[in-house]
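Removed: one protein chain of the complex. Kept in place: all other protein chains.
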Amino acid sequence: MATSMEEAAKAERSNPDALIEIDHVVFGYDRSRTILNDVSMTFGHRKVTAILGGSGCGKTTLLRLIGGVHPVDRGEVRFDGQVVDSRNAEQLFTLRRRLGMLFQFGALFTDLSVFENVAFPLREHTDLDETMIRDIVLMKLNAVGLRGAAKLRIAEISGGMARRVALARAVALDPELIMYDEPFAGLDPISMGVAANLIRTLNDSTGGTSIVVSHDVEECFSICDYAYLMSSQGKVVAHGKPAQLAASEDPEVRQFIRGEPDGPVRFHYPAPPLAEDFGVRA
Amino acid sequence: MEKKSVEILVGIFVLLGMLGVVFLALKAANLGTFSSGDTYALYAKFDNIGGLKVRAPVRSAGVTVGRVVSISLDPKTYQGVVHVEVERKVQFPSDSSARILTSGLLGDQYIGIEAGGEEKNFQPGDTIKQTQSAVVLESLISQFLFNKAADAGSAAPPAAAPSGAKK
Partner (left out) sequence: MSAVVARLGRTTIEVLRILGHHATFFVELIRACPAALRRPYLVVAQIHAIGNLSLVIILASGLAVGFVLALQMYYALVTYGAAESLGLIVNLSLTRELGPVVTALLFAGRAGTSLTAEIGLMKAGEQLAAMDMMAIDPKSRVLAPRFIGGIISMPILAVLFSTVGILGAYVVAVLLIGVDSGNFWSIMQAGVDVKRDIGNGIVKSVVFGFICTFVALYQGYEAEATPEGVAHGTTRTVVIASLGVLITDFVLTALMFSTP
């Protein structure tokens, strides 16, 4: 599947192994704050790549830029060699049919049932008849282990189950790229294990490419092939295979990987000296 | 909600709306009384149309037989020209007269047509020649006062000038 896509791409590509390339991107929602400062990343075909970092470092923003939701201020985002232009509605339409996104809390349609949610993209984008749709939906639900929950309403399922339903929905059209926005946040250990397992198995069995945005180092390292670590200034601090990052001597990397409370990312919010606040003579 | 039952309910909703419009149009308004097209035009010139309004009824012997369509001023004779539409099945002799009457004491004004005796009837587009203008309240009062003053003047000595006489 990926090879024919490579051949079909017309534009020149700097890296034929990469499905997505972030090329020196600078981006901010408004003039006052720049979220991404000269970020460059590549996401290889059939690989699970993780983007790690604290809150507010721009990880989710990156996913939005890949999906073409906002235009970049500087630099390029390339999908399969083509520059993503968020103003070109036609290009976005075709681009988005090739990707699936798992939102942080599922973003399921609360007025529909589990079955209806997974069937949604099939009904909107294909002309398949109901029997085919039913089969596909049940297969996807089976892949995430929720075939028996098809009739339930969204209000009746737990958070972990909701994530899995959202995952089934994201892969309903068998996309080449699946993006996960904080898939482990707020889950119990079992659900986290299930989620991590699903991400890896789906990626391998479909031959697709996955991008996982998270701040859960342990789960990510257990499933990803490559990882990028971002700082709160919107820069890439380090990148490499999980083993490389774990062994890194860089203090910023070490602090994040090991979860140390104080290091390059300070514990104390900037404040006047203690003596001043408590009226104690130094 | 089942798809089919939703559609049925919405169908009922829209049907109710349409029935409501039909009810309002027929029972609550004057749609059912006159169908335009079965009428012919007549014109009448008045010195003073008083308070006559467009859509005022045209009655003969108290029965409504038409409506006032438009009122305008004849630039040459300075008379008010009233265009009425009368039901086609009601024909008037060509010497019929038209008066502006008031329904009740202080009610709306309407046009009353009194049938004449001629053999021939009005043709569509004809003008009614014999008309009587509306009674204007001010003229009525001044006339009354003038008459009163005249009576008082003839009874009193001629030397005394009638005071308060208005003309």
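All chains are identified by letter, namely A and B, in their written order; residue positions are counted from 1 within each chain.
Just so we're on the same page, contacts are C-beta pairs under 8 Å (C-beta built on N, C-alpha and C of every residue); 3 or more make two chains touch, one makes a residue touch a chain.
Computed from a predicted structure; not experimentally measured.
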item: Candidates B:27, B:76 or B:89 - the one touching the absent chain; value: B:27
item: Touching the absent chain when the full complex is considered, from A:125, A:241 or A:258; value: A:125
item: Selected residue (touches chain absent from view) among A:92, A:152 or A:246; value: A:92
item: Absent-chain contact - pick from B:53, B:88, B:129 or B:148; value: B:53
item: Absent-chain interface as seen on chain B, which is shown; value: 1, 3, 6-7, 9-10, 13-14, 16-17, 20-21, 23-25, 27-33, 53, 55, 57
item: Residues from chain A at the interface with the omitted partner, ascending; value: 67, 69, 92-93, 96-97, 99-101, 103-105, 107-110, 120-121, 124-125
